[in-house]
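Shown here: the complex without one of its protein chains, the others still in place.
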Amino acid sequence: MENLVSLWQSTGLYNFTGGQAFMMLVGFLLLFLAIKKGFEPLLLLPIGFGAILSNIPVAGIAEEGGILYYLYFGIKTGIFPLLIFMGVGAMTDFGPMLANPKTLLLGAAAQFGIFASLLGALALNAVPGLEFSLKDAAAIGIIGGADGPTAIYVASKLAPDLLGAIAVAAYSYMALVPLIQPPIMRALTTEDERKIEMQQMRPVSRTEKIVFPLMLLLLSILLLPSATPLIGMFALGNLMNACGVVDRLSQTAQNELINIVTIFLGLAVGSKLSAHAFLQIETLGILALGAVAFAIGTASGVIMAKIMNKFSDTPINPLIGAAGVSAVPMAARVANKLGLESNPHNFLLMHAMGPNVAGVIGSAVAAGVLLSLVK
Amino acid sequence: MENLVSLWQSTGLYNFTGGQAFMMLVGFLLLFLAIKKGFEPLLLLPIGFGAILSNIPVAGIAEEGGILYYLYFGIKTGIFPLLIFMGVGAMTDFGPMLANPKTLLLGAAAQFGIFASLLGALALNAVPGLEFSLKDAAAIGIIGGADGPTAIYVASKLAPDLLGAIAVAAYSYMALVPLIQPPIMRALTTEDERKIEMQQMRPVSRTEKIVFPLMLLLLSILLLPSATPLIGMFALGNLMNACGVVDRLSQTAQNELINIVTIFLGLAVGSKLSAHAFLQIETLGILALGAVAFAIGTASGVIMAKIMNKFSDTPINPLIGAAGVSAVPMAARVANKLGLESNPHNFLLMHAMGPNVAGVIGSAVAAGVLLSLVK
Amino acid sequence: MENLVSLWQSTGLYNFTGGQAFMMLVGFLLLFLAIKKGFEPLLLLPIGFGAILSNIPVAGIAEEGGILYYLYFGIKTGIFPLLIFMGVGAMTDFGPMLANPKTLLLGAAAQFGIFASLLGALALNAVPGLEFSLKDAAAIGIIGGADGPTAIYVASKLAPDLLGAIAVAAYSYMALVPLIQPPIMRALTTEDERKIEMQQMRPVSRTEKIVFPLMLLLLSILLLPSATPLIGMFALGNLMNACGVVDRLSQTAQNELINIVTIFLGLAVGSKLSAHAFLQIETLGILALGAVAFAIGTASGVIMAKIMNKFSDTPINPLIGAAGVSAVPMAARVANKLGLESNPHNFLLMHAMGPNVAGVIGSAVAAGVLLSLVK
Amino acid sequence: MMSKGIELMFAGMGIVFLFLAMLVVAINVMSSLVQRLFPDMPTSSSLPAVSSGIDKNIIAAISAALHQHRQKHKQN
Amino acid sequence: MMSKGIELMFAGMGIVFLFLAMLVVAINVMSSLVQRLFPDMPTSSSLPAVSSGIDKNIIAAISAALHQHRQKHKQN
Partner (left out) sequence: MMSKGIELMFAGMGIVFLFLAMLVVAINVMSSLVQRLFPDMPTSSSLPAVSSGIDKNIIAAISAALHQHRQKHKQN
């Protein structure tokens, strides 16, 4: 009898708090978005599952002694996002960008979304009940970088309490790129601009691809050391792939290693989706600002491409500017799709890959600025 | 000369204790069973090797500074058994169980072995020299769950000193399922019962397979949060596999990740096979009780199946009840083999897979009960 | 404005020290050797990259909070070199050695390089400014073992400050084996000796290959427990491969696991290439002694083979003695190449693989001696 | 302690049966709901084929090889 | 704090543009240097084919199979 009472008092039903139940619903919603809607399932499925596990009453899976507690060390130390960034580096082909380096400027322009939403977060402090510190604002702004590991790395350093919301916003909006970007791109370009065909790219030699990651790292060392953890691991992965002499390491970095770390990282991010941290008015602000960041980043990229098209010898289709936000490769695919709609012979995919991978560099640089100036 | 003396005094020959030598023999015996007899080699080979390494005099491989000492953290924190359970989840197909859900009750009945041997352990306290606490008894009982990671997880929480013996017993008896079960199954069934053919199963849709792990997790959250670490990681693996959108994660979970963790887990379990902990009369008790647990679990499953056959519309071959102990997939194969002996056209394998995977859930639930009530 | 000043003061340009710049050049040199010259790229590429990352001013990637700081724990605890040794064990075929066990003595003789350079290091203390302790000397000597993980394991225990230089020397000289060895081998042998053809080897049964790693471990346990961490993990890998019943573990050990650990180990070794530790006159001594060690090891192996050829019933080509240094499989290939030069029908590769893998055992034994006697 | 063990046994087996029985009910409800609401194609084999990617490569390679082969045959 | 944010925005976008613009210059210099000094074959596809090892196996297997096949045909 005593046993039965003690059992009943140990059930989830007895111990549930409203907040836990709500966060579990959020977890199930993320699973639904991942599985049924195909929203970045590789990350949102483990994040959603982690959210459910960490909000189970009594079990304490995200508290000391629980598996999610230990996995979180991988984020706290920065190891997980950096290893993922290394794997992404190994998967990235800088060929299109090297063939047309001026597209790097599109990847720069699109980072305006980061700083605009940083300002937006500070402006939201005017709303009673919202209180974002400069660190919080910077961590929120990085959502506009449209790069998951960068966002998680920066948020874990500047605002660990907001990590869950920021990661969820970052990956959700990356999945929503095909919905968010097209209307903005259409609004800012004319039919004629969207029809612009671009010249075929020159082939890029293997030597250039080997030298580039080292050059990128060197520039970052000289100018912005605070960005070197991110850019360094990215360059390492890219070099391992490009050099061709350590294929077994490169393959492992972009397959088994990144898969293992993705599972762990997702679960650990999910463990930060606690009612206490997530069920705040701040979260609504973060979600709103994230959407703003993506929209402004897209717009800045397109406008920059229009300006460059004016001054460039070779034609530049403004649509590829939108790919500058990163969100590789969805943003490039969106640019390609809109290009094909206006001109069925216009394949922009490769041209958009240049600004697309430039956007990854751009947001890592922006992350370095934030990590170095926001204290 | 001094050097030579110091060298001689640092040899294993000089420093061996009888206990270490004996435990090393146990380690070699496990290797023999694994390699020559095919006893669960994936686990018993690393466990046996770990037993040898940890009993080497002077070297201190299982003491602070040694590799086995560090690997043991993966068990202490529960990370290793839970990751293995996730991989097992990804390898598990709940199709046969979902097609015939009442076979879940067979997986429930077979857990009686757990509680019977728990009682047996307490009864053995009457033997002078044996002293099992309630925690010890619970950890011993879980051997009857016939599930390696569950046994290791529970033992590491309730009775870490007995972990080595319990893990060895669990895996050894799982390997012995083809010897232990048939006589019991034959004794409890008539030839006619063994001849019973079962109806072909309905196909199960992908949606059902996706919803099931979430439902299982939800039920466990509501009723038995203490089982959610195990059931949660199992459900995560199963969902990753069933949903079809994160195949690369699912493949890694059931291949490279589970392989890496298996090596580490085996070695770490072996490090608990020290003379001090293993060469106790308790170990004999554990080995005896483990056999009892398997036998009783098998019998309960068969009897439950006979009862269900009486009351069911569709015929149920009592042999598949024995598969309820889990020990996937050997127990199901044993049921299939005995069925074929009596009726060469009777393929029970798929029908036995239902109770077989139900047994995994059953023992995880029983583990949750023990972890929540035994303090 | 303040921001700009603070930014300028946070650039690498502002903060660089000469030592860091120099060490970064060393890192780039290692990358060049790895990629363009094919010097052991699997290790030297991550080591070189780690050297660059750890010498970035301000970023602190190798200090507490940085990723390289955490990765270094894998070396400090011995886990990384031991896991690599396990993978190497799984890749090693002892067949040729078992078919002709007396070649083991060649693997013994070649370890003379280790002790000769140990003496050399002590002798160098006569040079003003150089001060090697006995531990330092032992760690330097182990370069002569021509085995990466063994060198890293011993150096991490005896002289962690010299770890970077020792690892770089070990891997560099292993890559230089095709340049270092041939002149020595030619000088010590006559054309007639190099022409000696060896008898075809008997086939080796699977049982022998299964028993051998256990026998090796047992001997090491009895005589030299201090070598058992190395020899144990090596034997584990070898047994997993030879036994044939845990293929999935063996494959993971020699592919994904060793790849992951190689990336981490390389980066962590690189993190010890700090200006402070590397820019010492000691480093020049280490590089010089490493070359001496390789040369003496090669010579001892060849001379031993000449002696054995005198007293053996079956002919022994002295060239295979050089393979006794280990550096698997380059040293065996060098022997094969020189054999073919003198006698185009003389395929020594398989005959040289015996002493080659014996050299791995020999240096692990020597490592055990050093770890047990040098305190 | 023995009495505590017996109590544990009853509580334990009770919960195990209760849990799995509720799961039976839940599965039956879920299956009928799913079959009514999402009558998607049932999959008889459950595990997604591991080597599907490889198989595609193989098939492509074979097709190409056979094509070449046939071309050569024609030339003869 | 707002003014600090605006300052941050200007500094940040400035550095991002400066950095990527310098990278543009660096790439142009590097590419022209590389093309002059190491005029190696350009690779149009950049990622080394993942399954090249497997493909070789496949090709070898197919060649062998086709060879056998042809031999048999000859015999007929």
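Annotations for the structure displayed:
Lettered A, B, C, D and E in written order, each chain numbered from 1.
Just so we're on the same page, a contact is a pair of C-beta atoms (placed from the backbone, for glycine too) under 8 Å apart; a residue touches a chain by one contact, two chains touch by 3 or more.
Fair warning: this is a prediction, and the values are worked out from it, not measured in the lab.
Screening C:30, C:52, C:79 or C:137 for touch with the missing chain picks out C:137.
Of the listed positions C:102, C:306 or C:337, the one in contact with the omitted chain in the full complex is C:102.
Interface residues of subunit B with the unshown chain, by the touch rule above, are 3-4, 7.
Residue positions on subunit C in contact with the hidden chain: 91, 93-95, 98, 101-102, 104-105, 107-109, 111-112, 114-116, 118-119, 122-123, 125, 134, 137-138, 202-209, 211-212, 215-216, 219-220, 223-224, 241-242, 244, 247, 250-251, 358, 361-362, 365-366, 369-370, 373-374, in rising order.
Quick note on the criterion: only the chains that are shown with their structure count from here on.
Touching subunit B and subunit C together: A.
Comparing each option in C-E, A-E or A-D with B-D by residue number, the pair that reproduces over half of the contacts is A-E.
Centroids of subunit A and subunit D (each the mean of its C-alpha atoms) stand 32 Å apart. Measuring from the averaged C-alpha position of subunit B to that of subunit E gives a distance of 47 Å.
In subunit C, the positions touching at least two other chains are 3, 7, 256.
Those residues of subunit E in touch with two or more other chains are numbered 8, 11, 15.
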